[in-house]
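Missing here: one protein chain of the complex. Every other protein chain is in place.
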Amino acid sequence: MSKLQNMRDAIAANVMDGDTLVIDGFTHLICFAAGHEIIRQKRRDLTAVRLTPDLVYDQMLAAGCISKLVCSWSGNPGVGSLHALRRRVEAKAEEGDRIVLDEYSHFGLLSRLLAAANGLPFWTLDNFRGSDIGRHNDNIRSVICPYTGRELATVPALHPDVAIVHCQRADSEGNAQVWGLVGSMKEVAFASRRVIVVAEEIVDSELIRRDPNRTVVPGMVVNAVVHEPWGCHPSFVQGCYDRDNRFYVEWDEVCRERASVQAWLDKWVYGVSGRSEYLELLGAERVDSLRPEARLSGEVSYGY
Amino acid sequence: MSKLQNMRDAIAANVMDGDTLVIDGFTHLICFAAGHEIIRQKRRDLTAVRLTPDLVYDQMLAAGCISKLVCSWSGNPGVGSLHALRRRVEAKAEEGDRIVLDEYSHFGLLSRLLAAANGLPFWTLDNFRGSDIGRHNDNIRSVICPYTGRELATVPALHPDVAIVHCQRADSEGNAQVWGLVGSMKEVAFASRRVIVVAEEIVDSELIRRDPNRTVVPGMVVNAVVHEPWGCHPSFVQGCYDRDNRFYVEWDEVCRERASVQAWLDKWVYGVSGRSEYLELLGAERVDSLRPEARLSGEVSYGY
Amino acid sequence: MATDPGVTASAAERMAWRAASELRDHDVVFVGIGLPNLACNLASRLHAPSLNMIYESGVVGSRPERLPVSIGDPALVAGSLGIVSQADIFQCFLQGGRIAVGFLGGAQIDRWGNINTTVIGDYERPKVRLPGSGGACEIATHARRLLIIMRLNRRAFVERCDYITSPGHRVNGVSRRELGLPGGGPEKIITDHGVMTFDETGEAVLTELYPGVSVDDVRAGVGWHLRVADELKTEAEPSAEALRLMREELDPQRLFLK
Partner (left out) sequence: MATDPGVTASAAERMAWRAASELRDHDVVFVGIGLPNLACNLASRLHAPSLNMIYESGVVGSRPERLPVSIGDPALVAGSLGIVSQADIFQCFLQGGRIAVGFLGGAQIDRWGNINTTVIGDYERPKVRLPGSGGACEIATHARRLLIIMRLNRRAFVERCDYITSPGHRVNGVSRRELGLPGGGPEKIITDHGVMTFDETGEAVLTELYPGVSVDDVRAGVGWHLRVADELKTEAEPSAEALRLMREELDPQRLFLK
């Protein structure tokens, strides 16, 4: 049964005002196209979950979609700050602007998703001793090991309403295959109530079946499948396109002022109907500069 | 730095009397060659850990290597009983014959390895309510969830002294790649103090680097690498050889009497110096009947 | 002890067919070797083409070209939709509540659907040592629906199990809900003479007989006083197509349909 939809319909059907949302990806496979469509559809009051909010959440924050952020590292990786986010958090922020931050370390937030994905109400980790992270977050508690008597930290399961995960290829039922960094994609998909798989390429199930070890998210947990080539720009997709580092550097300027962010959103998000118009605006030369040469994996045999 | 050794040296250096040992593999990738070498080297008083003891532990039990078994399903898969094991457990066993059984469900025993691999003193699972498994095993205890108040089961970490894992290919430093069933290989390797990787094929590191997502055990946790083609017969290796089902059926007869087991060990274990002589004894026709046709995975690109 | 339950279908064929009829399209099913595997493959050919079959060994979406002789058969792996680790099988799929239907059998079962696959006799000094739980305890704990397939026999359908490996609806008087078990528990016991369901107290009740079988035939194979429903259904014979599929395509060598 095909679950193929276009991005607009998939977001409209699966992302609701007030939802807890994850757009997954750790530097790799961050689906900016989904974030932009959520902005265009004017979703409000989202609780946005990501280890690293990255530019995509900075843009969604600036556009007014997000009222609460669950995260563990909020910066522009390799460049500096996310200023739209900082404007909403720092002391000089106006009262109506302030957002709620539910903050962990990477391991702490990942553990919340691990608990949910694995069907437990909490997860145990040996962390947070001596750190102020737990002093400012009531979700960080502890249990006593029944064997050693040691006290260990716990975090509660986090079940997002909807997860958006991007992959190199999927079939129309949502069996998603990934190579390169896998991050926490599997955990995010299993933790969430609804899952949108976005793929650079939609392939026949027979291709998926030729190499089943590459499947990271099985179709049975997937609600919608979107074909969106270049959906991760300026993030990257191994084998498909490189990270557009120039964009990350330029965002450092753009995000410093509300006006420049608004102008950017007007041009690149509101001013286009979707990813294909975005790519036209980006221009063939810039797009071509990010195309890789092939570095082939070689084949293995599943014979028996 | 090459860690290549032959099987004899790798076992001599890494498997000691009294050790807690895992020969890993769930139906797939069970290294019978290592079990046979341990029998030949007359190791004693081993605590042998496996979810499914399988024929390899039945043989080691019969040969007197094992004094304690940690397991969760002890049968001849698809055939029936492991009689050498039953003779050591059932009421009619003589006192000197009895072995200690430390018994869980699959999920319970796997959780002991998960705790060890992940660096926690215990693991939490929602299991054993209403079952007698926990009534007969003091290692199964409980914690209270700090968020919901629910009581959940726990098991303590299990750190084997030595693990033997089999793979399709590895480089000389022990970076091991696997496809098909992966079972609990990663967990077993990370849980254990010493790791022996046995490979159907030793390849150049450059081949490993062409497809890094296939690496299941990184070389940095590996102590010895053994090149042992057909080391899993009568178990199977996807892409290399099929399960020899006839052997499993025949073992059902062999294992019913001490004398027939002894005769089998004399011929197939003590009577050969290692795997190549074992294969000669098995005969080219039988070996050839297990060779597969290729079913190629296709390639992907890691370009950027 | 009983009349032949059907002129065309063998007992094993009838059980496989009856189990298949319990499966719905798109169900996520935890498949075991033998009759459960035949039931699932039969259902997917007859009325559930999108059945999601998961094997304990870590195979998702299998499409085997030969009858698997073990849950880890390489024929299950090649051409499947995905391979996951055993940690994922037990944590993400089972404990995560993703399994709609599980199958179990056993050496002993009691009226509450508790199952013993561990020992006959005393645990420390067993008369017969059985394989143990494997994944059975967690399947009984977490599957939303549990189907039990067992042949009737007074040594198997017992007043009290020597050991409870896998919990059913009531253990030592305490209900499944009071124990806090997340899955739905046993839904049906599919036997070679008829089918039992469970009443609101969690006790097995005979609700269905195969053609030509009497209540006494069933009671002869049950070691407790079996409750019988007021109205007993009689199931139709398996269709000719179902029999053909089982005999010619799914198990032509009669490995499991003995």
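Order as written gives the chain letters A, B and C; numbering starts at 1 within each chain.
In this text, a residue touches a chain if its C-beta (ideal position, glycine included) is under 8 Å from a C-beta of that chain, and two chains touch if they have at least 3 such contacts.
Just so it is clear, the model here is predicted, and its values are computed rather than measured.
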item	value
Neighbouring shown chains of the undisplayed chain, as defined at the top	A, B
Given A:N6, A:S67 or A:N127, the one touching the chain that is not displayed	A:N127
Given A:E37, A:E187 or A:D211, the one touching the chain that is not displayed	A:E187
Listed residues B:S131, B:N213, B:S235 or B:S297, member touching the removed chain	B:N213
Selected from B:G18, B:G119 or B:G283 as touching the chain missing from the view	B:G119
On chain B, residues whose C-beta touches the chain left out of the figure	1, 117-120, 175, 186, 190, 205, 208-210, 212-213, 215, 218-221, 302-304
Footprint left on chain A by the chain that the document does not show	26-28, 51-52, 71-75, 77-78, 81, 85-86, 89-91, 103-108, 110, 114, 125-133, 136, 150-151, 179-184, 186-187, 236, 238, 242-243, 245, 295
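To be clear about the criterion, only the chains that are shown with their structure count from here on.
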item	value
Chain located farthest away, centre of chain C as origin (C-alpha)	A
Contact-richer chain pair [A-C vs B-C]	B-C
Identity of the most central chain, Cα criterion	B
Euclidean distance of C-alpha centroids - chain A vs chain B, Å	38
Rounded Å distance between chain A and chain C, as computed from the means of their C-alpha atoms	41
Rounded Å distance between chain B and chain C, as computed from the means of their C-alpha atoms	29
For chain A, residues that touch 2 or more chains besides their own	119-120, 210, 213, 302-304
Chain C, residues touching no fewer than two other chains	59, 74, 77-79, 83, 91, 94-95, 142
